[in-house]
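Here it is: the structure, laid out below.
In this view, the complex is presented without one of its protein chains, the others remaining in place.
Order of writing sets the chain letters: A, B and C. Residues in each chain are counted from 1.
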Amino acid sequence: MNNLPTTSAVVEQALEIEKMGIFAIPLLPLIGAIFLGASLGQSKDRHWQSGWVATIFSAGSFVASLLIFSELIEGASSVRFTAWEWMSVGSFSVAFALTMDNLSGVMTLVVTGVGSLIHLYAIGYMDHDDSRPRFFCYLNLFLFSMLLLVLGENLLMMFIGWEGVGLCSYLLIGFWYKEMPNANAGQKAFVVNRIGDAGLLLGIFILFWQLGSLNFTDIQANVGLMPPYLIEAAAILLFIGAVGKSAQIPLFVWLPDAMAGPTPVSALIHAATMVTAGVYMVTRLSMLYLSAPNTLLVISVIGTCTAFVAATIALVQNDIKKVLAYSTVSQLGYMFMALGAGAFSNGIYHVVTHAFFKACLFMGAGSVIVGCHHEQDMRKFGGLRKPMKWTFLTYAFATYAIAGLPYGSGFFSKDSILWSVYSNPGSAAGIDVAGMPLSHVLWGFGLLTAFLTAFYMTRSLVLTFFGEYRGHHEAHESPWTMTLPLIILAVPSLIFGILFGETLIQFIAPWGRADMLVGHAKLAENHTYHLLELVSMGVAVLGVSLAAFVYLVKPQIASQTAKSAPKLYAFLSDKWRIDELYAAVIIRPLTGISNIAFRIIDRLFIDGTVNGTGFFVAANGELARRAHSGRIAGYMLFMVFGLIASLLFWILL
Amino acid sequence: MSEFTVFAAMPFILLLSVGFGMLCWDLFFKCDRLVWLLAAVFGAWGFAIPQYFVAETTMNDLVYLDGYSLFFYTLILFGTAATFVLNHRYLAKQNVRTSSDIDMLILLAACGGMVMVSAANLIVLFIGFELLSVSVYVLCGSARKERASSEGALKYFLFGAFSSAFLLYGMAMVYGACGTLSIPEIAESVTSATPMLLLGIGLLVFGFGFKVSLVPFHVWSPDVYQGAPVSITGFMAVVVKVAAFGSFLRVMSVCFGSIQADWAALLWTISIITMTVGNIVALRQTSIKRMLAYSSIAHAGYALIGFISMGDAGGVEATLFYMLSYSLMTVASFGAVIVVTSGSEAQYENDSIDSLHGLGWSHPFISLVLTVSLFSLAGIPPLAGFVGKFYLFKSAVTAGYTGLAIIAALNSVVSLYYYLRVVVVLYFKGERTLDWAPEKSIGAGPTIALATATVGTLAFGLFAEYCYPFIVVAVNGFS
Amino acid sequence: MSLTEAYLSLSAIMFGIGTLGVLLRKNTIVIFMCIELMLNAVNLSFVTLSREYGQVDGQVYVFFVMAVAAAEASVGLAIIMTVFRNFYSIETEDVHDLQG
Partner (left out) sequence: MSPIELQMQGSYLLPLLVVSPFFGIALLTLVPEKRDSLARNVSLFSSLLSFAISLVLLKQYDATTSAFQFGFDAPWLDTFGASFTFGIDGISLWLIVLTTFLTTLVLFASPSIHEKKRAYLSCLLLLEVGMLGTFVALDGLSFYLFWELMLVPMYFLIGIWGGSRKIYAALKFVLYTAFGSLLMLVAMVYLAWTHNQQFGSYSFFLGDWMRLALSDGQELSLYAAFALAFAIKIPLFPLHTWLPDAHVEAPTGGSVILAGVLLKMGLYGLIRFGVPVFPNAVVETAWVLGFLGVVGIVYGALVAWVQTDIKKLVAYSSVSHLGFCVLGFAAMNLQGLQGSVLQMINHGVSTAALFFIVGVLYDRKHTREISNYGGVVSVMPKFAFVYLVFTLSSIGLPLTNGFVGEFLILLGAFKFDWVLAAFAVSGVVLGAMYMLSLYRRVMFGPIDEDKNGDLSDLNLREGIVFAPLLVLVFVIGLFPQTILSDLEPASKKTIEYITPSKRASAAVDKGDTTSSPETLQTVDAKKNPRGLNS
């Protein structure tokens, strides 16, 4: 074994508890989904019940998670249960088993907690929709899949959830299937995710091939037995899966399109939970990634690029959900920056805080959309702070958090990420970019992104809630089922960092790099840290004030800037033209190849050969048939010459 | 002449006397001839059976009375019986005189075929050969008012006479080389291949090749098969071909088996050419009679495989079984065609494959018979045709001619196409839309004949094992 | 050249002439006559060989061949007559309805 960093997880004596109840966590939403699915045919006047059923089942799941989680608080290292042997072929064996340890415990709570709130919110949001039972069925199904993903004891269990959430995402994006673009977006999401999944599968194969097991604990413990190049290969392949699921460059294109789904879906799946699965997975396999420095470097760079690129695009979006979508991509980029630096626990920290404020933002946006009669264009909002007081307040709190303003939850998590990027002792530090270590360059981009984040979030806040109302229909506040979840989420968005940040980081520290533990207590004496903290704080304030100035005081600046650089503006609002790039580089060639394969290879070449053989035989038959002319003289000659020829042939032979 | 000799000659005597009796029948009787004809045929068979138990040649070494003869008698007589049964109802509709001379000719031809296969002397063989041929020349032309029939008869006659001259010349060469005309004595005297002997063999192959229609001596057969009344075509395809194969095989194996290596290459080539030409030309046929003619050419090519691989490889046995299965399938397929085309007023115009259109649904029994026989001809298991091919392939591989087996297999694929095309017309093109149709009720006799042949096709496929020992015994008789 | 060989050669030449006649002539009756010539050529061989071997077999054979030839002639002429009735010709090139 080379000098791999050790983590406390390996050292600590594991106390495992077998508890069947852990299966209740995913099963409750599943039951809900089946129940709702079975009652799809019922009459419309009972549709209102479906939302409550779904909410109750997801809340039940939250309670079950709390109960199991309490075991962890009481000192168990993990709670697990094997239901049955899923498949066992030769040396390959996978159990249908769930485990909750600290990492998955935190994720489970976030998923079920935030999930339940979003369920509640959706009751209001989907109030007038005809297909509510179907919606809540999918939503519960999603929760089930997500919980399998999080709780799965091995990579394959996780993969069930991984694909399951993809399916639900597909179904929910295309929920309003009568609009073809929605269906297209759903399919795009699924297929792009599948590209990632393909990589993930290959990674799984390498791990099984090398280690003979897919259990996370086995992988974590034995990863050092693998040759380094295979570690890198497995890590990068698994990371491809994460890139797909967590919408990183180059596979992020599906997420903005995914906003075609109902807003609660965007909040739950495409902000709070599913898209963070990639972060979760990398963290799960932290030992693997820590042993793969080059992969970590790749992750850093991709994370940084994604964060930056998405933030620039978010600057110019006018659809409020698109802004939030790119913001999500950007924040996910942050999380991967943390992972790339080996600060896994910081990444998870950001996952948690992001779940709070981004869910809150999305639901706020949803509330606005409902209030403005399904209008999503921010240019048609404005001045909504008066009619929609609660929505405004919660949105503002969440914006405060995401912008990284001091002592909001986003401030702590983002800051810890930036610090870990800056102080990354991994290979990023060793690479020299224009005289600076790469880690510092990445940090610089991270900082820039933080500025952009503050800017575009403030922009959305201002455009939506300040100024004059520019819409046509009168806006109104949403019902309590929608505002209550907003309020509940706004609170932790603001104060989670102060109250629980330290605890959380310690709680999931075993998945981090031992020398990378970032917490206030530990860093209290570090001057650089404080300096950087101040810088990022300043940047956030600057971003917010600049945006407030531009959009509140001098709106013309924005339009002039856009006009002064039209190409840049178009480039940004066309999302760096990545969709077009894909169309040109992948989709169209692939269609071309397929058509060639079908028309030329299949029809012309293969079938041509087959039919040609038949034709050739038949043509010879026709020739031979014509030779049978019916003329007696000809026949006589033929016979005699046939005799002579065969005799000659025989003699010569 | 011992008493047994007379007894052994009884099959021939019976057939000939009933045959000649038929000439006078119309003068004295008005009742149905069929029963008497069948009685003669089966009586001849009954008299022939005891021969099986006597392992000696009789009648001054002129005729073999062995299992081999009995085997071919059986095929010939059953083929003849089937011809009678199927003809009985339909000859009149084929513009053929229904007087008893047709029956006489058929009986004489059958008798000639039996003489051929049991001949132990080339003179006897020639007499049988000519008795068969001359009778069939007339039969071919029996629809005198049809141009096609007389043209067929002319062609058959001219080519037949021509090729029998070659056969005779071949026999003269063999006589010259061996100094005897007796088959067993020739067998003893043949030890090495002299040029004269080989030339004789070559000419014999011409003569017999004509009769069994091997390429390139087959040219007459499509025209004659198409021109003759369809009942007679069936008779030719079964009885004439089987009888010719029987004597051909006996001559080649008994007389020249010891120098097989010298003529195998010739027959190998002819076999491949025959099956290939037969099959590919059959692909392009529109007349069902002509198609079956080419198909029977191709089958002659397959059957030749047994000649090449005779001896320990079991080629003779394979050919015998092939003849058995071939007779069954051909009786069934031609029987069905007889029944169908005779339904038409102008059967010579309506012999196209398309005239079978939709019969599968209007005439299920006939169509089933035709379908099964065609599948069997194509070699689909578990039908007799498959087992026959299997035995041939086996003997070819055993004798070291794997390539020949492969070519035969590929030929089977080709043949599948034109056999299946008939099935397409029968079943796949919807209900019958033509303005004429065969009778719904085809009568008990034809039904029994067709059913027997069809069941036989299936049974000899599944239970070939129980028949094979007889074939082995039959072949052991002359080796 | 021995006498036997001479006769056999003559027989072969006759056979050849007969064959050529069959191949070259158009009239069916002439063709049939040529075939008779071929048969007689064979007969000559048989007689020659029979004498060479000192047996009667070959000569017996000749009688049979002659009988058969007579039978064939009667049947053949009858067939040619029916052809003439249907085609109003006995030239081979006129009789080719059946082909392919």
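Here is the rule we go by: a contact is a pair of C-beta atoms (placed from the backbone, for glycine too) under 8 Å apart; a residue touches a chain by one contact, two chains touch by 3 or more.
Bear in mind that the values here come from a model prediction, so they are computed numbers and not experimental data.
Novice: Among the chains included here, which ones are touched by the excluded chain in the whole complex?
Specialist: So, taking every chain into account, the missing one touches A, B.
Novice: From the listed residues B:Val6, B:Cys24 or B:Ala409, report the one that touches the chain absent from this view.
Specialist: B:Ala409
Novice: Check each of A:Ile17, A:Leu67 or A:Ile160 against the chain that is not shown and name the one that touches it.
Specialist: Answer from the full complex: A:Ile160 touches the omitted chain.
Novice: Touching the absent chain: which residues on subunit B qualify?
Specialist: So the residues of subunit B touching the unseen chain are 361, 375, 379-382, 386-387, 390-391, 393-394, 397-398, 402, 405-406, 409-410, 412-413, 416-417, 420-421, 423-424, 427-429, 462, 464-465, 468.
Novice: List the subunit A residues touching the unshown chain?
Specialist: Residues 37, 40, 84-92, 96, 156, 159-160, 162-164, 167, 170, 174, 177-180, 182-184, 186-187, 190-191, 194-195, 197-198, 201-202, 205-206, 208-209, 590-591, 593-595, 597-598, 601-602, 606-607, 610, 614 of subunit A touch the chain that is not shown.
As a convention for this text, only the chains that are shown with their structure count from here on.
Novice: Find the chain most remote from subunit A, comparing centres computed as mean CA coordinates.
Specialist: C
Novice: Round to the nearest whole Å and give the separation of the Cα centres of subunit A and subunit B.
Specialist: Once rounded, the distance between the two centres reads 78 Å.
Novice: Using mean CA coordinates as chain centres, what's the subunit A-subunit C distance in Å?
Specialist: The mean C-alpha positions of subunit A and subunit C differ by 97 Å.
Novice: In angstrom, rounded to a whole number, how far apart do the mean CA points of subunit B and subunit C lie?
Specialist: Measuring from centre to centre gives 26 Å for this pair.
Novice: Mind pulling the residue numbers of subunit B that touch at least two other chains?
Specialist: In subunit B, residues 154-155, 158, 162, 222-223, 284-285 touch at least two other chains, as defined above.
Novice: Residue numbers in subunit C touching 2 or more other chains?
Specialist: Answer for subunit C, listing residues that touch two or more other chains: 22, 31, 92, 95-100.
Novice: Which part of subunit C faces subunit B closely enough to touch in the complex?
Specialist: Against subunit B, subunit C makes touches at 8, 11, 15, 18, 22, 28, 31-32, 35, 38-39, 41-42, 45-46, 49, 52-53, 55, 57-58, 60-61, 64-65, 68, 71-72, 75-76, 78-80, 82-83, 85-87, 92, 95-100.
Novice: So in the complex, the part of subunit A that touches subunit C is made up of which residues?
Specialist: It comes out as residues 625-626, 628-633, 636-637, 640.
Novice: Which residues of subunit B touch subunit C in their complex?
Specialist: Counting only subunit B, the residues touching subunit C are 122-123, 126-127, 130, 134, 137-138, 141, 144-148, 150-155, 157-158, 161-162, 165, 168-169, 171-172, 175-176, 179-181, 222-223, 226-227, 284-285, 290.
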